[in-house]
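The complex is shown incomplete by one protein chain, all other protein chains being positioned as in the whole.
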C-alpha cells in the first residue's frame, strides 16, 4: 500500500460509490427556492441555520447514538462567542464563524469528558444540566452578555469584504447556504471516514467495539467535539444574521425541536436531517400563520404521526411503501 | 446568473415599492406570543386591538387598517426578526407592533431603521430599547417609571427600611437599582438586596430572610405568572403582613392572574400605571366593550398597552398614511385620554408620560372579584431610566 | 441554629412537594421503563380539572380533587389502551418523541379550553392556616403535603414491594414472555400501573399547585424538575425517588438560604456530580 494511493482511491470511491445525487438535488432546490420565494429569504435563512444545527445533532445522535437533550448548549455557546467576538474584536463574519466553531467545540470537549461516560436517562439529564448551567452563567454575566435583554451591538462587516448584509436578506441567504454547504461537506467526509464508521459501530454495539480494541470513550468525545464545532457554527451564524443573542439560545425547546426534526427526517443520514428540518420548519411556519393559537395541536399530531407511522423518518417512507405493496427487496425469503 | 439575480431583485423591489406607495389598506404587523408559556400576552393584545377597532371602526384618515398577527412564542429574537422581515417584505406592512420581550424588540432595531417603519412597543420595558432606533414608540412603561415613584411614596408613608427581593435577571436588577437609588436618595435604607433565581419555585427561604431582618417593607419584582404566584403566597403564608412588613410591588398584582392569587393578594400594595378598576369613562367604555367582545376577558397592562398602541397607530395613519418618518413626527408629542388616565408621548424618549397610581388589592363588593383599587396618583412621569 | 432548623423544615417540606409531584413519573418511568415526558401533562389534567370543578362548578376541594384524579385516571386508561401500549416497545428516543407529542396536544387542549392564565386551585380554609412550630410558623398546607407524601410512600411500598400485584408488575417489566407464560395478564398489569402513575401525577399536580401553579404550559415548564428527581433517585426505585426528592429539596433550600446568587448553578452542578458518580442514581438498580 503506497501513501499516494489513498487520495486517488478516495476520489474514485467517492465518485463511484457515493451517491451525491441527493446533495445535488438539495442544492438545486435551495437555489430554486431563492427565486421562487424572494420575499421569504429571512425564513429560508433561518431554516438553513436550523438545518446546520440539526446536521450537527445528526452526527452526534444519528450516527454516534449519543442521546442528548442539551444540544442547545453548544449552539448557544457558539452564538455568544461569535456575538462577543463581533462586538469586541472584529466584525468579520467568517472569522466570527471560526470563533463560534471553536467555542462550540471547546464546550463539547470539556462537557463531553463527563457526558460520554453516561447513557440513557442519565445522559439526557446531564446534557440538560449542562445547558441550564450555561444559561444561568450567561444570565449572571449581565455586564458581558446583556443578560435577559440580549447581547446587542453586533454589526457585521460585509462577507469576505464584498457582500453587505442587506434588508431583504439576500446576502444572509447566500452566506448561510455557503456555510451550510461547507459544513455539510465536512460532515460528509467525517461520516464516510473511519471515525464515522467507528461511531456507527459504537451506536450498534459499544461492547463489540471494545472487543475489537476500539477506544470507545475517546471516539465519542472526538465526535461530540466535531458536533460541537458544527453546532457552534450554527449558533454563530444565527447571531450574525439576527445581530442579537438572547438567553433563549440555550432554551430546552431548541434541543427538543432539533430532535423532532432529526427523527422526522430520518436520523443517521445527513440528508435526513435536511429534509426533517425543512418539513418541520415549513409545517410550523404555515401552522403558526394559519392559526397562531392552536398550531401546537398540529405539531403534536405530526410528532405522534412520525413515531407511529414512519419511525424511520421521511427517508423511511419509500421502504414503508414497498412493504405495503409487498415488493420489499430487503425482505428475507 | 448575475443578471438573473438582478432581474429578480428588481422585480421584488418594484412590488415592494408599489405596495408602499399605492396602499389604500394600511397593514399593521403584530409580533407577539400566541403560544407557549406567555400566550396570555398575545391574547390580551389581540382582544384590546379588536376592542379599539370595534369602538373606532376599521378605518382611519380614509385608510383601511388591517392587523396581521404573528406568533413569536416568547423571547426569541431570531424568530422575531424573521417574522418582521416577512411582514415587511412579503406582507408589506406599514407599521409593526406588539413586542413583549426586550430581545425581540432589540432585534428589530436595524430593520425598522432601514425600512423607516414606526414600531409600537406594547410592553418591552427596558429603557435602552428606544435609543436603538427613532422608529420605536412605547405605550407601556419602564421599570424606572414605576419603581422610583413607589420608593418616594413609601418613604413618605413612614417606610424607612426596606429589603428588596427581585428575580435575578435583567428587569429584576433594573427594578432593584431604580428602587434603591430613589429610596436612598430620600434618606431611606435598603438593608438587604436579595436576588432570587428565576427557576425558584419555593420562595420560603427568601421570605424567611426578609422576615428575619424585620424591615418596614419588602420591594419585590418578579416576572408574571408562577413566580409572582409563589412569592405572594409565601409572603402571605409566612405572616409577613401581620408583622408589619409591607409588600411593595409593581406589576405583581396584574389582573390576568390576580384572581388566581386568591385572598392571599388582599392588602398587597403596588405602584403601577393601570388598573382595570380605574375610575373613568374611557376605562369603563373600554372594559365594557372588551367584555362584550370576548367573554371572561380581563383588562391589564398588556391590554391597555395594546389599546393605546392601536390608538397611536390610528393617529399616525390619520396624519401620515404610510409615511413612516412623518407618522412618528405627527404623534411624538401626542396627548390623549387613555383608559389608564391622561397620557402624553414624550418626544425625546418616545415613551408615555403618565400617572403612576398607588393601589391596594381589595375584593370588590359588587362583583366579588379581586381588584387593584387606586388610592391616588403618586407621580406623573416619563421614562426615568433614560440616560443620554 | 435557627438557620439550620429553618433549612431542615423548609427543605423537608419542599422535598415532600417534589416527591409528590414526581412520584407518578417514578411509577411510569421507573417501574414501567417508559421515558414518559408526558408526566406533567397528567398533572396538568388533574390540576386543570380540579380548578374547573372548584372555580367553575363550585365543588369542595376534597370532592373536586377526588373527581379530578379519577377523571385523569380514566383518560390515562384510554390513552394507555390507544397510544401508550404501542410506545412500550419503542426505543428511547421514539419514546421521548411520542410523549413530547402527547404533551403538546394536552397543552394545546388546556390552552384552548381554559386559556393560558394561571388556574388556581383554592385550598379549603383549614389548609390555608399557618401552624406555629414554636420557633416559626409553617403553612398547614405543607404539613398536609408531608402527610400525604408519607401515606403515598407507605401505600406504594405495600403495593409494589409487598403485594402480588407488585410481584407481577416487576416480573412483567423484567421479562414479558416469561411473565406471560406464568399466566400473568401483562396488559392488565401495565394498564393498572399506568393509571396508578397518572393518578399520582394528578394528585401531585393538585397538591403541589401552591408552589408549582397550574397553567397550560405546566408540563414543559417543570419537566426538567420531575426528571431530575427520578434520575437522581434512580430508575425503578420508589425509595430512591423519595430520598432524592428530600435531598434535592434540602439542597435547594439550603442554597437559597446560604448562597442565593449561585443557587441555580450549585443545584445543577450537584445534580451533575451525583449522576457522574452514580450514573444510575442514588438507589438505581444495575
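Chains here go by letter, A, B and C, matching the order in which they are written, and residues are numbered from 1 within each.
Here, contacts are C-beta pairs under 8 Å (C-beta built on N, C-alpha and C of every residue); 3 or more make two chains touch, one makes a residue touch a chain.
Operating definition for what follows: contacts and distances are computed from a predicted model.
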Per UniProt record, name of the chain withheld from view ["Na(+)/H(+) antiporter subunit D", "Branched-chain amino acid transport system ATP-binding protein", "HypC/HybG/HupF family hydrogenase formation chaperone" or "Dihydroorotate dehydrogenase"]: "Branched-chain amino acid transport system ATP-binding protein"
Which displayed chains the unshown chain touches: A
Which of A:26, A:106 or A:190 touches the chain that is not shown? A:190
Where A:100, A:147, A:201 or A:316 are the choices, the one touching the absent chain is A:201
Checked against the full complex, the residue among A:122, A:135 or A:222 that touches the missing chain is A:222
Contacts from chain A to the absent chain lie at residues 1, 5-7, 9-10, 13-14, 17-18, 189-190, 192-198, 200-201, 203-205, 207-216, 218-219, 222, 226, 268, 330, 332
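Keep in mind that, in the parts below, only the chains that are shown with their structure count from here on.
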Indicate which of the five shapes (line, ring, star, complete, other) describes how the chains touch one another. complete
Whole-Å gap separating chain A and chain C, where each centre is the average of the chain's CA atoms: 33
Scan chain C for residues touching two or more other chains and write them down. 111, 220, 261, 264
Each of the following residues of chain A touches two or more other chains, namely 136, 140, 293, 296
Mind listing the chain A positions that touch chain B in their complex? 35, 38-43, 45-46, 49, 136, 139-140, 142, 146-150, 152, 167-170, 238, 241-248, 288-289, 292-293, 295-296
What residues of chain B sit close enough to touch chain C in their complex? 35-40, 43, 168, 194-202, 204-206, 208-209, 225-226, 229-230, 233, 237-239, 256-257, 259-263, 296
Chain C contacts chain A in the complex at 29, 35, 83, 86-87, 90, 92-94, 96-98, 100-105, 107-109, 111-112, 220, 223-224, 227-228, 230-231, 235, 261-262, 264-265, 268-269, 271-272, 275-276, 279-281
